[in-house]
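The structure that follows is given in the form of structure tokens.
Every protein chain of the complex appears in place save one, which is left out.
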Amino acid sequence: MFDNPTIANTVGAIFTLFIFSYLWKENALYRLAEHIYVGLSAGYIVTMNWHTTLKPAIQQEIAVDKQYYLITAIIIGLLMYTRYFPKIAWLARIPMSIWVGYGVGYVLVFSPAPFITQITNSFQKFSAKYTTWYGTNTVNNILFFIFLIGTMMYFFFTVKRDNPIMVGGATIGRYVLMLAFGSAFGNTVQGRVSLFIGRCQYLLGDWLHLIK
Amino acid sequence: MNIFDVLQSVDRRVIYVLLALVIAIPLLKPIPLPLSIAPETQQCYDFLNGLPDGGVLWIGGDYDSGSATELTPVGIAAAKLAFKKNMKIILYSMWNTGATQNHNWLKAVADEMGKQYGVDWVDIGWKAQAPYVLRGMTDDIITAAQGTDFEGNSLASLPLMQQVKKITPEYVDGILDLTTGSPGADTYLQYVIEPKGVPCTVAVTAVSSAQYMPRVRAGQYKGLTNGLSGAAEFEKLTGFPGKATAGIGAQAFSHALIILLIILGNIGYVVNRRG
Amino acid sequence: MRKELPLALTVLTGLWVMACNYLQPVAKLDLFTKTEHWYVISGTAAFLIGTINLIMVHGKNIMRRKEGWYNSAILLIVLFAYSIHGLIVTQNDPKWQWFWDNVWTPVNSTMFSLLCFYIASAAYRAFRVRSKEATVLLVAAVLVMLGNVPLGKLIWSQIPNIKNWIMAVPNSAGMRAITLGVYVGAFAVSMRIMLGLERAHLGSGS
Partner (left out) sequence: MIFAEGMIADLLVMLVCVVLVFVFIYRARGGMKVPAIRKINGLEAIDEAIGRATEMGRPVHMTSGLGAVSDAETFAFWAVLGHVAKQCARYDTRIINTNYDEQVYAINEEIIRQAYLEAGRPDAFNRDDVRFISNWQFAYAAGTLGIFQREKVAANIMVGYFMAEALVFAEAAYQAGAIQIAGTTATAQLPFFIAACDYCLIGEEIYAASAYLSKDPILVGSVVGQDWTRIGLFALIIIGTVIANFMADPKKSPLYVFLKNK
């Protein structure tokens, strides 16, 4: 069974069809596939977390490499399970607040670099060698700058839109956003369609051998 | 309910069935369509084709089954092109969930072209903490990769790996990264392309192309194939038509259907609003 | 104590992460790698709370014979069988992998590919010429869709170029502006958490 590609593809194809049946209506076959899928995903995580993270941490890093500070990590993590015991449930807030603190620190440390890159990339020289009307050229560089500033103005929260610059900027910004969203939507269609093409090639080709 | 109401409120299931048909039929009965080559695809091909005969091509397979339709055809066509030029290929996957599929397609191409594992190609596979391993491989591939390849063989025992010590221009002539997100082409940019100066071209999914295009223009990537259409163009340039070429008809008809539906819906909307 | 301790821990951890990266005397000790690893291990030690939730929710479904309880039973059987099998044989076992490759992977790809249909129905439903803005959205989407396939060029040779222009100029500018603002907002919300102004997560309202 485990070496036979026909069985493998048939199993895969049946589950594929179960999931597609949701498009028509939520139904028993979809529910079956959904629950098996969620169950498998959870089983996978249990296996992987144990074999690739916890076991090496305990057996190797703590026991052999003597990285004893990791014991505190495990204890703090285990405090999460106190939430099932009402009397000591508040202890679960300890790991939670540490994680949130880590998250906040992480944002404050690792956001500046990409933020700066975005800023410096916006320092644009207007004059440029003309390539094509839709590619690099001076007009497009100036337009980019105007669009960028206008869209940023759109986001002001507390600045009143009572002067022509603010109104103009925000209006440009609104239209630029619509162009951006429309084009990003259109650009994504291609990728999403190719996902289904992939499933068709699997069903019609790998499974049924109707495509050479 | 008049015709214009109907146009405005086509049931989603009708849309789904039509869409499935316009995609499945062209796959079963391919319809040739004229392809225009995008400049980035041409650059990508020119770069790969211009690599020295007998050199080393590094392929980064940084995606999984979700993007396989768009990216695998580029990998296959590029591998065929490289093997035809007697180049060696080293494959490295930074997505755990994609390592097996990458191994399988490259192995299929190598077998088809009579290339020998360890001599003509090597698959390093996936490693935990993949981006850091990549950075390490710019100093020493075998150490960083913990000494083993995809199947657990010793890398040091493979003739190709005895020649290629690290990812630097001295050893690797060019990189093709098949990328769908992070880790991916940006990881290469950060650890390999910028600091080491190994030239790299990328194949990206249509969804993420807008993000990578500026870097092609800035010369950080030597070229780019955009989604399935880019893959089909690339297949055409290399002369190895494959699954992308077969899929491009389905792609075109599906776009046409969606646009047609939008137009019909709007006709219904406008007429009803006037009336 | 129960109120102050969590906030204090949040602030101290946040400051520690910053010190590890911003202050040279701390940074040179290379403690952040250890901190990061510590964080991963502590999170992993707690990972079973997710699994426990699944077991409790579906266990109750079964015990109360709620509608669809048999699906809950299947979920739990798969969950236990697959994890126990995996714990015994490790993740490199080919039979264990088989279920992943031939059940999980096709289902996963198919779930992803539902987007093909959803994007079509969303486009049909949403793209109407309701207002000037909506029209701009619609026209941009259609032009880019056409520009992405050979069809566009057959209709008018400039369509792919128009697409390129939209993607390169307004799209990049708009997305850049959003991204810049997002960072500003992220700094602000982090600051509010550090000051204890946003403390919904500490269990004391927003």
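By letter and in written order, the chains are A, B and C; residue numbering begins at 1 in each of them.
Basically, contacts are C-beta pairs under 8 Å (C-beta built on N, C-alpha and C of every residue); 3 or more make two chains touch, one makes a residue touch a chain.
Keep in mind that what you see is a predicted model, and the values were worked out from it rather than measured.
From the set A:Ala184, A:Ile197 or A:Ile211, the residue in touch with the chain omitted from the display is A:Ala184, counting the whole complex. Interface note: of A:Ile7, A:Ala63, A:Ile88 or A:Ile119, the residue touching the hidden chain in the full complex is A:Ile119.
Touch with the hidden chain on the side of subunit A covers residues 19, 22, 26, 30-31, 33-34, 37-38, 40-42, 44-45, 80, 83, 92-93, 96, 99-100, 102-104, 106-109, 111-113, 115-116, 119-120, 122-127, 145, 148-149, 152, 155-161, 177, 181-182, 184-185, 188.
As for the chain not pictured, it touches subunit C at residues 21-25, 27-28, 43, 46-47, 49-51, 53-54, 56-57, 60, 67-68, 107-108, 111-112, 114-115, 118-119, 121-123, 125-127, 137, 175, 178-193, 195, 197-198, 200-201, 203-206.
We adopt the following convention: only the chains that are shown with their structure count from here on.
Between A-C and A-B, more C-beta contact pairs are found at A-C. Remark: the per-chain Cα centre closest to the mean position of all protein Cα atoms belongs to A. Of all chains, the one whose mean C-alpha position sits at the greatest distance from that of subunit C is B. Taking each chain's centre as the average of its CA atoms, subunit B and subunit C sit 23 Å apart. As a whole-number value, the distance joining the C-alpha centres of subunit A and subunit C reads 4 Å. Chain contacts: subunit A has residues 23, 52, 121, 135, 184, 187-190, 192-193, 195-196, 198 touching two or more partner chains. Taken residue by residue, subunit C touches two or more other chains at 101, 105, 108-109, 112, 116-117, 119-120, 123, 138, 141-142, 145, 148-149, 167-168, 171-172, 175, whereas all remaining positions touch fewer. The residues of subunit A lying in touch with subunit C in their complex are 2, 8-9, 11-13, 15-16, 18-20, 22-23, 31-54, 57, 69-70, 72-74, 76-78, 80-81, 83-84, 90, 93-102, 104-109, 111, 114-115, 118-119, 121-122, 132-135, 140, 143-145, 147-148, 151-152, 154-155, 173-190, 192-193, 195-196, 198-199, 202.
Against subunit B, the residues of subunit A that register as touching in their complex are 23-24, 52, 121, 135-136, 184, 187-198, 200-201, 204, 210-211.
Interface of subunit C with subunit B (complex): residues 101, 105, 108-109, 112, 116-117, 119-121, 123-125, 127-130, 138, 141-142, 145-146, 148-151, 153-154, 160, 167-168, 171-172, 175.
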